[in-house]
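With one protein chain removed, the remaining protein chains of the complex are shown where they sit.
Should a chain be cited, it is by its letter among A, B and C, assigned in written order, with residues numbered from 1 in that chain.
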Amino acid sequence: MSSENIEIDEFHEGKREEVAKQVEPFFKGGPIWKRPFFGVFIIWSFMTLIGVLIGLFVPVHVLNGSSSSQQDSVKLTIVVFTVIAAPVSAVVYGIAAYSLIKWNKRGSGKSDTPPEDGVALRGHGPATVIWLSISVVLVVILLFWGMMVLSSEQTPQGDAIRMQVVGQQWVWTFQYGSTKITSTQLVLPVDRQVVFEVSSKDVTHGFWPVQLGVQVDANPGFSTTIAASPNKLGKFDVRCSQLCGLEHAYMQTTGRVVTEKQFEHWLAQKGASPKAIKLFTTDAK
Amino acid sequence: MKRAIGALVTVLIGAAIFVAIGIGFHAQKYQSVAPTTKAVDTGTTQMVNGKSLKVYTLNLYSYPDSTGTFDASTGAPAGTKPVAIHKNGNPGWPAYGPSNVFQIPAHALVKVHWEQRDSGGSLNNSWFAKPTGTVGPVTLNGKEIPASGIDPSQVGHTFTVRAEPGVDPHFFLNVAAPLNPGNPTDTSTPQVMEFSFVSGNKGLYEWNCEFPCGNGIGGFGAVMSAYGFMSGYIHVV
Amino acid sequence: MTSTEVYLENTVLGPKAGGLYRHQNFGTGLISGIVFGFIGWLIGQELLQGSNWGSDMTVTVTCVGWVIGFLLGMGAFNAVGRWILGRDEDHEDQLYGAGVGQGWKRYFKFCTDHKVVGIQYLVLVMTLFGAGGAMAMMIRTQLLSPHMNWLSPQSYNALVSVHGMVMIIATIIMVSGPFANFIMPIMIGAKDMAFPRLNALSFWVVVAAVPPILGSFFVGGVDSGWTTYAPLSVQSFPGQDMFAVTICTFVISVTVAGINTLVTVITMRAKGMTMGRLPIFVWGSIIAGGLGLYAMPAFLMAQSALITDRVVGTSMYAPAQGGAGWLYENCFWIMGHPEVYVILLPAAGALVEIASTFARKPVFSYKAMVGAMMAIAGLGIMVWAHHMFTTGWAPTLANPFMLTTELISIPTGVLFLCLVGTIWRGNIWARLPMYFLYLFLWNFIIGGVTGIYLSDVPADQYFHGNMFVTAHFHFTLLGGAMVGAAGAVCYWFPKVSGRMLNERVGKWAFWLIAIGIQVTYYGQFLEGFQGMPRRVVNYNPLFQPANIMSSVGAYTLMTGWLILLYAIVHSWRNGVKAGPNPWHAKSLEWQTETPVPLENFLVDPVVTRDPYGYGEEATDTSQLTPEPVGAGSVSLGNEEGVL
Partner (left out) sequence: MSTTEISEAGQHEGGGHHESPRERHKKEHMALWLFIGGDAVFFALEIFFWFYLRTLNVNGMWLGNACSKLNPCTDGLGNPITAPISEASGLYTMGVAALIIVSALFIWQAEIQARSGAHRKATTPLLGLAVVFCLAAIGLQIYQFQVLPFTTIDGAYASLFEFFMGSNLAHFLLVLVIAVGLFNRSRIGKLEHSNWYQAHLGRLWAVWVAASATVLALIATFLA
């Protein structure tokens, strides 16, 4: 044990000057392409570019279609967050990759003895402070973005129609308020905010009209609300997002966003009286 | 090289264990309870809109006890050899028969003859007492039931069908049969429901019972959560 | 005098005849467990229930009987009994308890030696990963095709649930089990853990807890996911009772282990090992230990209330009788989120050790790192409701929880800063542990960035309950923590086994794991973007390409882990012998012999500086120097004779 100790001591003898020489500043020293900053910058730029490209393309092309302003803002949020996060995470990749490229001697992985000790850098105040400040600024940006989007999405509007969503094992039923119409398919008028009052008959379900970009659980014994603003005609999916037992996978249905006229027509076809339809669709305004 | 073989052997052993467990699960939990029941071709019919559709008939039974046998007293034609209603029957667990897997052709009129022998009670959601997705009248013991459906507090079972994820159009059928008023053990006098529906596109459809006939707070535990008793597939071919 | 000579001077203590105590081992534990389980079954059947087998009462009592019987048979309660009777263990009993002179058999005993417990944990963790991994493969195979008819929905749900919980149990103990037991006491210069018997108890309690959860498949399975949200779990199969018994038992283990770790580090540090000189891994272990100690009671509460709901009909979670499912969800996540950090922090600590050793540099801003770990733990208990953004519980709290959740990215960022700062300008020694460190950096960034979307309420409304979440937490738990644990295994392997890990085989495993993780979870991210819900047995054919990608990746991943397992097993038997310090590292565990002697150090070490003095001259701050105390004699703290 003590022999080991002596070895270590000898190892360090007279290394001080060598160590001092190795301490190169981040921004200075030699031609520009040899400075650490430059190398890190190259990798950083590359990784940032990849991140930004992913952010710009993936949500647009992979994400499910959008039928509501909420889903539009989900897409926008993903783009914005990815674009913000890309340069930050690229810093880690840049530093780690540059270190590996620059300071890893070839074949070190096969060697049984370690390379010489690196620079005894036990911390760097300014770097830590900058790192922390950037994180704080980012968190504030992300938080405000989230709060803004959330409040704009969920503010109830005067002309919102209110309908009841009932989850049960393993079917969704939708009740159109005063019209007493119940359907297993969700038909909604376009350009009208709709407030879903969601509840469950048995266990917890997750009410998720996918392309509407909103989601809330259907809890037994309680009613929860969520607002969506369909803004595009067409079909959308309704899925259950909370494991609810045996047939959870099949607890889904489809919905349609239709024009106001078609909507009233559909309600009438289902057997609602004109008066009730009027009460339901117009009086909300 | 030796090490490569060792690594390969490890992976193969791992794969073998995985396959063994997988076969165990497959065999234990996914065996069909009886051979697939195929709908029988019974001619063609003229629809209201003038289209002519092939007609198929499907027989469906619901029993109070899955440990019983399927014979003349429980609905099979006289002279049929008795077979178990359910391979892994459990006393006190109701079951559907003659199988939980049905096969019907696409875009045909399917006439269903359903003999309901189980007791019952109140539905969680009275909406399921009303027939949905049926074509023509729905009869109970030969009498047509009102459009509002049967009494939701006197339901035996429901036959509720929907599409698997991604199958289009979203196919939906729901018919409830009332409970058997007689002695629950007396299964010889069923409630007979008759109804028809038009099958959708080809695909795999899922049916289950929406009457909470299981245990637990919602009544959907035990038999309702065990695959093959109150749930199954409909292959539309 | 070499260590061997010191040890050989003393007579070898053999097992003494007499006393049931000395005849207890895993075999008697099993027999006793089965007997007690059977007695429990009889009690449940005849006295309490009188109804069919498989009812909740019977299953619960049977499982409790098994757990108590197994521990009794193992001899876990001997010391309690002897304390009550006033027949305290004497010296020989303690040596016997530490497994002296019992060869391989001590690995199957209630052994109090922390190194034996560490190895026992390592084997248990690998077994659990094997079981959980097989279930994962089953899930991925089922998802190869949208209408796959291989597994029934019932067994699929059971597999999903048990895979989740088995993996969570395995990851909670994967670093704090083997390495916080084997390595941590040596790192601080202690002779053993503070409570060696509790240490053994914490291990054997986990062993007792495993059979019920795996046995749940035989009584219908668990169909409510690893989160077992009530009220679904209240009406689930009796398998749910076995699940709950497992959790309640496991909580005991975490509590005992947490107390033990904290007391060990606070009271048993070597001379000179101040808190400011503790290796980061030790900090990670005690913060995780403390966090687990205070988070796990919430899980105990959630699951014991679930048991009473199921077995004796209370109504904590049944809304019809005045309960609320949100209560369960809150309780679960009050445990659930801190538990993520219980998993992560020891692994992160191990990675810091690796970074310092293989970059040959001191840890970058030690204090910031420790502060960040504490901040993560502190914030970690205040973020639970971000799992509940879409449950409809207290929508007004969305903004505060969004704030705390996003705040946690600041200390996590500091953790990254310290890791890359340590690597920066180091002379990188590209051995296998360093590979895993790089993989961790790559994966954890992805896990972190995707976490930002989920912390944002509007985006979470799309991603919640969606495969995106699955991919996200697998990237952090598997890509982050488990990769860290793999790094830790490679790093400490020479100390634990006395041999070098075969790095050629290890590197094949590494690349398969690295690629497997990316392919599997990029696939799942795609599924999530496309809108595939979690835990579905069949799905829309739209998602099939992404699912195939994910399944292929999963097979690759499993191959990688199996090859790593082979490398470990092969090297343990045939590896090149390692010296005491193959990595030329400076922390205490590398300064003692390999294999590590019974009480870790032949002479009590004295620490004069922290273990990161790479590139610094030993003379100016003085090197970590284990020195003989009392002129070569061994101080054993035995001044007051037999207790």
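As a convention for this text, a residue touches a chain if its C-beta (ideal position, glycine included) is under 8 Å from a C-beta of that chain, and two chains touch if they have at least 3 such contacts.
Worth saying up front: this structure is predicted, and the values here are computed from it rather than measured.
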> Given the contact definition stated above, which residue among C:P319, C:G413 or C:P580 touches the chain not shown here?
Replying inline: C:P319
>> Please identify which residue in C:I31, C:L47, C:V80 or C:V123 touches the non-displayed chain.
In response: C:V80
> Taking the entire complex into account, which one of C:I34, C:L48, C:L214 or C:I259 touches the absent chain?
Replying inline: C:I259
>> Out of C:I34, C:L48 or C:L95, which residue would touch the omitted chain in the full complex?
In response: C:L95
> Contacts of chain C with the missing chain: which residues?
Replying inline: 3-4, 6-10, 12-13, 80, 83-86, 88, 91, 93-95, 97-104, 106, 112-113, 115-116, 119, 191-192, 194-196, 255, 258-260, 262-263, 266-267, 293-294, 296-298, 300-301, 305, 308-309, 312-316, 318-324, 327, 331, 334, 496-498, 593, 595-599, 634, 636-640, 642-643
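As a convention for this text, only the chains that are shown with their structure count from here on.
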> Taking touching chains as linked, do they make an open path (line), a single closed cycle (ring), a hub with spokes (star), an all-linked set (complete), or other?
Replying inline: complete
> More C-beta pairs touching across which pair, A-C or B-C?
Replying inline: A-C
> How many angstrom between the C-alpha centroids of chain C and chain A?
Replying inline: 28
>> Need the CA-centroid distance for the pair chain B / chain C, whole Å please.
In response: 44
> By residue number and range, which residues of chain C touch two or more other chains?
Replying inline: 153-154, 223, 231, 235-236, 320, 536, 538-540
> Among the residues of chain A, which are close enough to touch at least two other chains?
Replying inline: 202-203, 220, 239, 245-247, 249-250
>> Using the touch definition from the top, list the residues of chain C that touch chain A in their complex.
In response: 153-154, 157, 160, 223-225, 229-232, 235-236, 319-320, 323-326, 358-368, 390-392, 395, 398-399, 402-403, 406-407, 409-410, 413-414, 416-417, 420-421, 423-432, 434, 438, 441-442, 445, 448-449, 452-453, 455-462, 464-466, 503, 526, 529-531, 533-540, 580-584, 586, 591-593, 602-603, 612-619, 623, 625-626
>> Residue numbers of chain B touching chain A in their complex, please.
In response: 124-125, 127, 132, 160, 162-165, 168, 170, 172, 206, 208, 210, 212, 217-220, 224-227, 231
> Which residues of chain A touch chain C in their complex?
Replying inline: 1, 4-5, 8-9, 12-13, 15-16, 19, 22, 36, 58-59, 62-64, 70-71, 73-74, 77-78, 81-82, 85, 89, 92-93, 95-96, 99-100, 103-105, 108-109, 111-124, 127-128, 131-132, 135-136, 138-139, 142-143, 145-147, 149-150, 153-154, 198, 202-204, 206, 208, 210-211, 213-217, 219-222, 224-226, 237, 239-250
